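Complex shown without one protein chain; remaining protein chains in place.
Order of writing sets the labels: A and B. Residues in every chain begin at 1.
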Amino acid sequence: MKGLGLRQANAWLHTWSGLLLGWLLYAIFATGTVSFFRDELSFWMKPELHASRPDEGTAARVLGAMADYAPGASSWQISLPDERNPSVAVQWYAQGERPSKGGGSRLVLDAATAQPLQARDTRGGDFLYRFHFELYGMPRIAARWIVGVATMFMLVAIVSGVITHKKIFTDFFTFRRRKGQRSWMDAHNALAVLALPFHLMITYSGLLLLMFMLMPWGVQSAYQGDLRAYFAERGGRGAAQVAAPQAQGRAAPAPQAPVGPMLAQARAAWPAGAGGISVMQPGTTQAVVELREGGSTSLLDRGRAQRMRFDGVTGVRLPMPAEPAPDGVSMVYNVFSSLHLLRFAGPWLRWLFFASGLLGTAMVATGLVLWVVKRLPQRRKQGGHAGHRLVECLNAATVAGLPVAMGAYFWANRLLPVGMAGRADWEITSFFAAWAACLAHALLRSHRQAWREQLAAVAVLFAGLPLFSFLAYPHSHLAAGSWLLAGVDATLLALGALAAAGAWTLRTPVAARPARQREHAAANEVAA
Amino acid sequence: MTPAGLALGFAGMAALSLGMDRHYEQVFGGEPGRCRLAALRLFGALLLALALEPAVKAYGASVGAATWAAELTLGAVAVALLLSYAPRTLLPLAPASAALAAWWWMA
Partner (left out) sequence: MTVASGKDKAAGQARHRMDIASRLVLAVGGGYALAALASASLALALPLPRAQAVLAATMLSFALYCALAVWAFCAASAGRAWKGAALLAAPMALHLMLAGRAI
């Protein structure tokens, strides 16, 4: 670096911090982008639930049915249907059972009939979501460290990229097509700069979400490492939660107040109405109904959704202590984490962020391709180079191969027999088997062939899924009125078309094309 | 939820791009004067600022700001793609987009 200018030093730093973990970063970005729609994807992967259509009477119906499913329970938890998931999820705990993460009994109910539905065994969108920050098949902490380190590399890549970009304002909207390396550079720059606020936010917030694992030294010095004491003092969700009323023995049964008026109050107070209902000691004189806000209107309180409480027998609203507003520092954290997790965003913001995530994924991809394209002339002169060949293969096998793996995952979800043992694991096996096959394919085929064939595979796999849904699942297309499922299908079609376009541009090697096109292409490559 | 913010973001980014020598020549052909470029950039900035209103109105301050930033990003991407594939179409599309946004805003 001695004697290298600021720009050149940063160009070097940018290239290496980007390349070394580029494939992992691509996978993290891609699975993260898909995870914005994790609930929708999970629903899409459970066709048995697709007939569920919520209406005005859903909540009352479900509460009535709960009296049959869980008569003596100490509490009921009901997740009401919303635009991300039209089915109803219920959970209950028996008397004396302590609420715990895996405990209690669960059912999924049809919103129209309140009948239990048995969905096929699948991890759904949660597999890709977990992969995003915990990868798969390795200890959670180790995986989070790997992802954390990769995120740090990403942050350095972004900052060094901005420093090294000479004409960040003049080239802001510039994308020169058909100019070989220049085009790839323009694309990489545009994708990075136009969505720079998003990329910076998503990367930094990713670090913040892992911060107590990656950087525990603040807690160490101020609290002697007692993380629990820190959280108690900070007053997060756990600390501020008002304790649920304890049962004094088994109370006497009593008729319950109708939930309709309670929900009406919720609708009046919150834009999205109630998202969930909890009933403590249901069906008794001590019953308390708590409504949880659907979604959240502010990023500042980490989607700590508003709540309302009612007496279960009389229907009278119970006073709840006002939750303190978060302090300034917590607000900053809450904004970052809310924007990253996007738990409570409405459909518009979700689509906007999904599109931005696609831009980020493409940014990483174009960076990886650019590295190869830049060194092509040198390689032509010097012949083969093992390192370059490795990068080429990893590029194709990751940028095109990961979508192939996702396609395989979705097809396994459609085709594997519903009653099969270990079905969910077999879907995941299909994902990794397909990805491994892509790597082998890339090693065996030439660079161009690898890309062309894998992109074609993506096109076929993705575009075939909506067709299959249309034929096999009568509830799952637009005619049946489900925007959610239509959205997933439309996205698959669009991405498949994009892959097809990519495969199409790679269709014939330059040498085989008519003379005029060959000259044109050669001239462009020289200009690059 | 109205796409007014996105429409304004697109129109604003288009105006900003036209306020640059390179893209002005792409779309209009002629040599622009410095005044004209500056005016286009100012107008573009104004439209981008206005785009904040529908977002904040629909979603509140914090969610609205995030929505606005993302709308601006996608508007800019649309402008960049059009400038590359069909620069002349920017001329009808940008004002139409602004007009559409105004209509939504009034409706």
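A few comments on the model shown:
Here is the rule we go by: a residue touches a chain if its C-beta (ideal position, glycine included) is under 8 Å from a C-beta of that chain, and two chains touch if they have at least 3 such contacts.
The shown structure was predicted, so the numbers you read here are calculated from the model rather than taken from an experiment.
Hidden chain, full complex: it touches shown chains A. Touching the chain that is not shown, out of A:Ala252, A:Ala268 or A:Val329: A:Val329 (per the contact rule at the top). Within the set A:Leu208, A:Leu341, A:Val460 or A:Ala486, the residue that contacts the chain not displayed is A:Leu208.
When the whole complex is considered, the residue among A:Arg130, A:Arg234 or A:Arg414 that touches the unshown chain is A:Arg234. In the full complex, chain A makes contact with the omitted chain through residues 1-2, 6, 9-10, 12-13, 152, 155-156, 159-160, 163, 204, 207-208, 211-212, 214-215, 217-224, 230, 233-235, 327-330, 332-333.
Here, only the chains that are shown with their structure count from here on.
Centre-to-centre separation of chain A and chain B, using mean CA positions: 29 Å. Those residues of chain B that touch chain A in the complex are listed here as 1, 13, 17, 20, 22-23, 59-63, 66-67, 69-71, 73-74, 76-77, 79-81, 83-85. Residues 170, 172-177, 190, 194-195, 197-198, 297-300, 335, 339, 345-349, 352-353, 355-356, 359 of chain A are the ones touching chain B in the complex.
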